[in-house]
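All protein chains but one are shown in place.
Chain naming follows the written order as A and B, and within any one chain the residues start at number 1.
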Amino acid sequence: MRFPPIVPGFSQLIHGGDYNPDQWMDMEVWKEDMRIAKAMGINSLSVGIFSWTALEPREGEYSFGWLDTILDMMAAQGMKAMLATPSGARPAWLSQKYPEVLRVSEDGLRNQHGGRHNHCLSSPVYREKVQKINTLLAERYKDHPALGAWHISNEYGGECFCPLCQERFRQWLQRKYDSLDALNHAWWTAFWSHTYTDWSQIEAPSRRGETSVHGQKLDWKRFTTEQFIDFYRAETEPLKRITPNVPCTTNLMGTYPGIDYFALAKALDFASWDNYPQWTGYTKDDVPLAAETAFKHDLMRGVKQRPFFLMESCPSATNWRPYARLHRPGVHILQSLQAVGHGADSVQYFQFRKSRGSSEKLHGAVVDHVGHEHTRVNEEIARLGSMLQGLSGVVGQDTPAKAALLYDWQNAWALNDAQGLNNVDKKYFDTVMDHYRALWSQGVQLDILSEDADLAGYDLVVAPMLYMVREGLGQRLRAFVEAGGTLMSTFGSGYVDENDLCYLGGFPGPLRATLGIWCEEIDVLLPGESNEILYHGQRYRLFDYAEQLHLEGAVSLAEYRKDFYAGKPALTVNALGKGRAYFLAGRLEDGFMRAFYQDLLAEAGIERFELPYGCSLALRGEGEEEYAFLLNFAAEACKVNLSGVDALSGERLEAVELEGHGVRVLKRLKRG
Amino acid sequence: MRFPPIVPGFSQLIHGGDYNPDQWMDMEVWKEDMRIAKAMGINSLSVGIFSWTALEPREGEYSFGWLDTILDMMAAQGMKAMLATPSGARPAWLSQKYPEVLRVSEDGLRNQHGGRHNHCLSSPVYREKVQKINTLLAERYKDHPALGAWHISNEYGGECFCPLCQERFRQWLQRKYDSLDALNHAWWTAFWSHTYTDWSQIEAPSRRGETSVHGQKLDWKRFTTEQFIDFYRAETEPLKRITPNVPCTTNLMGTYPGIDYFALAKALDFASWDNYPQWTGYTKDDVPLAAETAFKHDLMRGVKQRPFFLMESCPSATNWRPYARLHRPGVHILQSLQAVGHGADSVQYFQFRKSRGSSEKLHGAVVDHVGHEHTRVNEEIARLGSMLQGLSGVVGQDTPAKAALLYDWQNAWALNDAQGLNNVDKKYFDTVMDHYRALWSQGVQLDILSEDADLAGYDLVVAPMLYMVREGLGQRLRAFVEAGGTLMSTFGSGYVDENDLCYLGGFPGPLRATLGIWCEEIDVLLPGESNEILYHGQRYRLFDYAEQLHLEGAVSLAEYRKDFYAGKPALTVNALGKGRAYFLAGRLEDGFMRAFYQDLLAEAGIERFELPYGCSLALRGEGEEEYAFLLNFAAEACKVNLSGVDALSGERLEAVELEGHGVRVLKRLKRG
Partner (left out) sequence: MRFPPIVPGFSQLIHGGDYNPDQWMDMEVWKEDMRIAKAMGINSLSVGIFSWTALEPREGEYSFGWLDTILDMMAAQGMKAMLATPSGARPAWLSQKYPEVLRVSEDGLRNQHGGRHNHCLSSPVYREKVQKINTLLAERYKDHPALGAWHISNEYGGECFCPLCQERFRQWLQRKYDSLDALNHAWWTAFWSHTYTDWSQIEAPSRRGETSVHGQKLDWKRFTTEQFIDFYRAETEPLKRITPNVPCTTNLMGTYPGIDYFALAKALDFASWDNYPQWTGYTKDDVPLAAETAFKHDLMRGVKQRPFFLMESCPSATNWRPYARLHRPGVHILQSLQAVGHGADSVQYFQFRKSRGSSEKLHGAVVDHVGHEHTRVNEEIARLGSMLQGLSGVVGQDTPAKAALLYDWQNAWALNDAQGLNNVDKKYFDTVMDHYRALWSQGVQLDILSEDADLAGYDLVVAPMLYMVREGLGQRLRAFVEAGGTLMSTFGSGYVDENDLCYLGGFPGPLRATLGIWCEEIDVLLPGESNEILYHGQRYRLFDYAEQLHLEGAVSLAEYRKDFYAGKPALTVNALGKGRAYFLAGRLEDGFMRAFYQDLLAEAGIERFELPYGCSLALRGEGEEEYAFLLNFAAEACKVNLSGVDALSGERLEAVELEGHGVRVLKRLKRG
């Protein structure tokens, strides 16, 4: 399946990035910027991000001239603008005149002016000012040929504890629970005498007040997500009205824990995100990181289940990482085509021209302080630009996945906030990655879904550490298995419902019948400690957790070999209807994960590939329009036994040889 | 000697724990609870802890019905209630209407509602409300057959910096010092020009103000202890008046540093405490922990010098530990009988039925979320229940100790707050445990005393790191030695008086003549560094400290073998009157401690036992009523060469074989 291009009518892969001409109010600089952009194969710039003071230097006094000029210059080169709303940071005059727009911290103290996301999402005056400037932008540029998409604000994040937000929290709770009795039950407030007898008694969780009522903290996080959605709706209202055909997005941040992106994404026209992996250049460090980055791309594709934009990335050293290390040769192209392979229809940077001052002046950019493009970094950017031009056929191509992995913000919130299990690190993300990595390393295409997703069309659903099983999910997973699907489940599942209340009657609660097991208790292994299982005659180490199972219909495929539960089941499968449901009772080393999934994939009839260590395969499109991205994240060269046609050179290849950090895009991939 | 039972007329070992029926307002649940309690051999439940809102949902509106029912159901099964006062957490309506009941933090900011101990101990309205509800409870249940004891509040702790508390601090100081001159001298305020010229200038120590006047900080801690005593007196006043024969306690927390439990315990009718060791199941980790836990039991027995209650413990995973690990088989019985062996007349749990929500929903309990008792944990609880029934003869039995160890909160406060010595970790507790472990591992029964204790009746007094020597202690120790006692003292002793003012004229101040030494200066060894001494021809390593001594009558038993003080004394003994006073100048490895104490015990005529590593012996009672608890904290089986009669089976044993984590209680122990 092929989606229409995100920017209507613009069927190239976008290449560009954040551009801040208002830091350089100088036509000579701007002309040079346009020249270099062209030399780099850049066809888009994101402008107006953090430009509020440049656009409105005093309340009600506007200055759009510089932006007119820039957009005109861009249009003249056929470039498309991601035009930003400036709400990510307020002018000083605004904070000064309306101090109530500033956030209040968890400590209850009002912030001073400064920083980026430092505005109260409830503030009526802030919303009014944002809508005003957004209206002016939309009206002024609604017919401008450079206008490609709206870039809403920037990296939404944080939270506010001001009285207005607290009041909205109470209102939100009232709508959700209707009665205090329902809230008191859901939050289990009888514990420690926390029962509320009036709505007005409720406050946000705070280190100065309540820190241990999990239900309250969970709802506060949901409320904060709702605040962002509500604010997004308010600030896009004039844009939707005035420029109904221009798509809107806000740049997300992968697995940023503060917002449930599945919920927020419903409001977006398309997803986009900012990706800053810290590559080391070593095989051993970068391969797990490559899998993690692939997962995040899949997740960002997953929140809308369609292609997305890579809105920011860095062609050189990311200045805020602990070690602002240079990308090794090839790495910039590698990371860029990884994004495209996993569903990005753009490669964009922060930022086009390096700032001269302030906190990101040492962040890798397209135009460095030296001011020209005769650098190692520019050589690679230009090469990438030309590759992207050759890959326009990729635009809009869907990812052909028969396997899905459940990753869920609300589950992460509940699990990570739980007191119990391994309190030092619950290992939710690690466990997710154990499973993801096993599939990614075998070239399996995966969709990442929330717990609420429709599972139709998938042959395999992997659901690691499904601590929270919300209303309906138990039934849907059961139906999925009965209809012939394969479910892969793990320890730490089926503990609580959507309110973080424990399931009574035996874990894993709503999954018990589907999995055919009862989990009596769970052992936590100490750091450095391991148990062991045998699989196909091979010993594998088991870490971190050891759930204690009773078989209730399932059969055991492997048993613990040590400790007081030696001989008890550690890996089970339950046949149910036409499908099968697996359960893995602890974290297993990579060798097992790979071996086990190889069997599982064969059984489930899902395509896999034999790839060298560190090499991954991402597919987009189908048939003649299938693109296969072969990406080598190892520092060493490798050879892949796949044949096809090089999508850029048209050369037919019987096998693919990749340099360390090398990439090749194939078409007409020959299977088995 | 045998004390009467703590609950008048109830001569069984108590088996039970915290029970929160108000989290489950459901008669079916309550009936099931009673059934399971009976099956577990449970004869007591602690109820009403954190039930304020359940009892008084709105100011002045009461709801005792549920508690009536529960107590009636308990009485019907012959169970005794630890009936709690609910002051450990306030209802939300109370915080809302009277915000002055909330604490003020060290930063000077008033807390929000939330948490547990978050009430100002000075607040008149809080005291009034607490006394009101306590009065109602006492009047309602004064004749109830289930009423066994009063459980006051819960785990007193924390501190408040509100204006009321600060004013009470000033009043307390005025009573203590009478004149500002005396206070200025005691706090040595001339240092850094801190001299107070008016009482009103004095504030609590605070990171926003004064952090370095040790005398002030010491007095603040004493004052905080006094606040708790005063609050305890206020909240027990109606109980003492209405139910004069029902004993009161509040559950302590071992070595919790915020309150001088020796002082607080004077106000209690009996001591009780909450014990949550994190057993690993490995010999190497659990043996020092077993000694530490034994020490805490002895300390909790020591604060009243009589049997106590183990008010809380966990039969399974403690959810708030870094790793919420399962107890290995046998460990729950082992830890429970360790408590009894060291003086507990109860084994109680937090909690009977696991919460469904909030922060302790994953804390090991008697009734798990599965809702029935057919679990590994319940099997062990039931087995313990039956053992406890067989050991009723233990109730009230005293511990026959001829050796005492001084452990003192005020000393710990002064020492740990000192700038000097090893500032990373003064190693007070470690040093205490060095000495305790050496004696515990040889089956020596020990009383733990404060500096203020009467030393009569002991043959040996061990006084590690007696940094603060309060008025009179020097004379008492001297008299003790002169009368034939053996004193064991160490480095870091005799530095300051009760106000943390250094002794002039030569350390160890008031102990100098008794020990026959002058300590000129003290060297601090760096981590990883050691010196060495020779003892009976064997080399032992010395760590952390190396006090530099001059002999003034004492003789040297061992000398440093390295560094610029090689050849100088490191272990001395002074003969004084009929006794002897030893001094050890640094921390020595366990091998030395054991060898040295073996000699010392022989010389002092104190009974010791030869026990395998990890095995300990606790005694209660005497003659025909002597109970010997043999406890194996090693994961491996062992054999102990002691013979006696099994107190439960009546079987005569020539030697005792213990499984890993095994326990045996003997009577009629045969001595070498």
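One rule holds in what follows: a contact is a pair of C-beta atoms (placed from the backbone, for glycine too) under 8 Å apart; a residue touches a chain by one contact, two chains touch by 3 or more.
Since this is a predicted model, take the numbers as computed values, not measurements.
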Task: Identified contact with the non-displayed chain, of A:Met1, A:Met27, A:Ala76 or A:Ala92 - done: A:Ala92
- [ ] Can you work out which residue in A:Met27, A:Val125, A:Ala182 or A:Val370 touches the chain that's missing from view?
- [x] A:Val370
Task: Per the touch definition above, residue among B:Pro99, B:Pro124 or B:Gly209 touching the missing chain - done: B:Gly209
Task: Residue among B:Ser179, B:Ser193 or B:Asn245 that touches the chain left out of view - done: B:Ser193
Open item on the list: If the hidden chain were put back, which residues of chain A would touch it?
Closed with: 20, 22-23, 50-54, 57-58, 86, 88-93, 95-96, 105, 109, 111-116, 118, 280-281, 316-317, 319-326, 328-329, 354-363, 368-371, 375-377
Task: In chain B, positions touching the absent partner - done: 107-108, 186-198, 200-201, 203, 205-206, 208-215, 418-424, 499-507, 518, 520-526, 548, 563-564
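Keep in mind that, in the parts below, only the chains that are shown with their structure count from here on.
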Open item on the list: Measuring centre to centre with CA averages, how many angstrom lie between chain A and chain B?
Closed with: 49
